[in-house]
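Once you've had a glance at the structure underneath, I'll fire off some questions.
With one protein chain removed, the remaining protein chains of the complex are shown where they sit.
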Amino acid sequence: MKNDNINHAEAAAAFLQDREQARWHDSAIWWVRQKRDAQAKQLPEWEQLRSLAQQIKAHTLSRLDEYLEQFQRNAEHNGVSVHWAADADEHNRIVHGILAAANVKKLVKSKSMLTEECGLNPYLEQRGIEVIDTDLGERIVQLRHEPPSHIVMPAIHLKKEQISELFHKELGTEAGNNDPTYLTHAARANLREHFLTADAGLTGVNFAIAETGGVVVCTNEGNADLGTALPPIHIASMGLEKIIPRLEHLGVFTRLLARSAIGSPITTYTSHFHRARPGGQMHIVIVDNGRSDILGNDDFYQSLRCIRCGACMNTCPVYRRSTGHSYSYIIPGPIGSTLGPSRDIKKHGSMAFACTTCGSCSNVCPVKINLHEQLILQRKRAFDAGTLKPAKKMGLLAMRFLTRHPSLMDAGGKVMRKVVPILPQTLTQHSAWSRPGRELPEMPAQSFKEMWRARQEKKHD
Amino acid sequence: MTSREQILANIRHKRPQGPALPDIHAVPFIRFDDLFAAFSNLIGNLGGSAVQLQPGESVLDAVRQRWPQHGRLVDLTAATQPQTAQPHDWHDVDVAIVPGEVAVAESAAVWVSHADNQWRSLYFLTQKLVLVVPRDAIVDTMRDAYDRIAIREHGFGSFISGSSRTADIEQSLVMGAHGAMAALVVFV
Partner (left out) sequence: MKVALFIPCFVNELYPHVAMATAELLEGYGIEVVYPLEQSCCGQPASNNGDSQGACDAARRFTGVFKDYDYIVSPSGSCTSHVKHHYGWYIAEDADYQRLQPKVYEIVEFLQDVLQVDKLPKPVYFPHPVSIHQSCHGLRELHHAAPSELMIPYHSRLERILQLVDGVEVRLPERRDECCGFGGTFSVDEPEVSVAMGEDRVAQHEATGAEFIVGADPSCLMHMGGIIRHKCRTIRPLHIVEILTGRGGAA
């Protein structure tokens, strides 16, 4: 679980202390952005594909209740049990109920940001169920007892040396062997044992098809597939926005997801689950947890189109230089910075300010969410909720006043231009502007207004 | 009120206006001149390879050519289907030969499924996965593929593209995360 009190600016400043690691983090993730560009460029229809995805999702949200009901009918017709959870707690109770009824001791999980959001792992562990995250990156952060720092690449904040050390301690790998292939295969052997001995498997859901009542799970590792093919029970947890109307729509979304997320044409496994195996059980838990409230907000409902590809994080210049751990909400980066404040503006409002409003996120988004605009609009809510620091709020109120009185603003500007050059450096070097290594601009003798007035007078002379 | 009723009522009350569903077939998608070449080039980067059987050659010939020495082999394309008591029993399979229905040139993916849903653990437990696809069952894009599969008849089905892989450690691509370490697609 994540600490809600993280302040992005402070956490990012701490991360940037190790400039070499920070540069590595930036370029490793930028590389994924470049792979995304290369894949997108290969499709002449890329921008039209984004528009199709946007329209399908926008349509679905406008009739979400109907599609959810249709989905449930079809899933139940297929023999799948469908459960509804109003909030995180109900989700956790439902999952625990299913597991307890079957006397499950070990659960293998594939990646699911929803279960992170709900805090499922600690809930089950407190009730005596062993939970094994099976995605390699998730397993690494689980063993480190920390949250994922990225929704697609959970351990991207770590260097291989750190992972080698962790695996040496936890899995008994050779000390000092940092080879990613060696480390990955060690985890493979260890997790195979868990797959073969698990009593139940839980997956997230990438898409839920209303027309057929099935769910689609995409992984590169195959962990969702092993985790559901071996144990007799499969639980799929899904946010209620994962619905798409028809099977044919996967012909749009499976083309966008992996290209946007990791710069691959598709994930290795795009698996469609419609029925349990003979003798097995399949459950789908549909979770609201605040989503239906976002649906009613004109400014933010578009965020429910998100397909969790993570492309907005990969392109975000602030995210790349601060890591996911600098954001207070479990989902970091641009999409997290609108979802978090939507969930709780007091706790997560400051995330909306961790953004230069450059707009790159809105352009990479495969479902065309107006992400950078949403962050500006979340700032309105942060301001109105009284979460701004007093000094900042005072500054804004002063700015309101000066904007109404340009002559006072001019006077203030003149004082600034005259005083700043004679200030001792010891005074300016600790300002937020100068502290990290940036000089103040040179102060010209005259403002443009003064120059213009003089010029006009000269003309009239 | 149950949670279900509560959630649906809240959505009904709050749902925004939206556009009609677009016709996804109205947009022209990429086409390939040589579907096999596109498939084959792509899968080479994804931990797999693709071959077209030559006249007189069998799938087993292609497998033995690729892996002259292999361990336990299970062939789901054979006339008599192998049986197991539980899905775990495939854990020591080295080579699995599995029928694939459709191959997709743009993604090097092959649709794998079985109506009664009982062999699926084999697809993921095997060390080497061999997918056997009719050579005329190769399409351009995922859209074409979805037009051809009858998904509801299958309890489970998967598009599999190359071998299992991960880049979770420092973005270094490693083949063989949890599923097959290598993949071979044989067009017959």
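When the chains are written out, they are named A and B in that same order, and each has its own residue count from 1.
Here is the rule we go by: a contact is a pair of C-beta atoms (placed from the backbone, for glycine too) under 8 Å apart; a residue touches a chain by one contact, two chains touch by 3 or more.
Note that this is a predicted model, so its numbers are computed, not measured.
Considering the whole complex, the hidden chain is in touch with A. The residue touching the chain not shown here, chosen from A:175, A:419 or A:451, is A:451. Of the options A:128, A:390 or A:436, the residue whose C-beta touches the omitted chain is A:436. Counting the whole complex, the residues of subunit A in touch with the unshown chain are 8-9, 12-13, 16, 19, 22, 26, 30, 37, 40-41, 43, 46-47, 315, 317-318, 321-322, 353-360, 362-364, 376-384, 388, 392, 396-397, 399-400, 402-406, 409, 413, 416-417, 431-441, 443-444, 446-453.
Note that only the chains that are shown with their structure count from here on.
With centres defined as mean CA coordinates, subunit B is found 28 Å away from subunit A. Residues of subunit A that touch subunit B in their complex: 28, 31-32, 42-45, 48-49, 51-52, 55-56, 58-65, 68-69, 78, 84-86, 90, 134-137, 140, 153-156, 158-160, 163, 180-181, 183-185, 188, 191-192, 195-196, 212, 214, 220-223, 225-226, 229-230, 240, 245-252, 254-255, 262, 264-278, 286, 288, 292-293, 295-296, 298, 301. Here subunit B touches subunit A in the complex through residues 2-4, 6-8, 10-22, 24, 27-30, 42, 46, 87-88, 91, 104, 106-109, 113, 116-118, 120-121, 123-125, 141-147, 151-152, 154-172, 174, 176-180, going by the rule given at the top.
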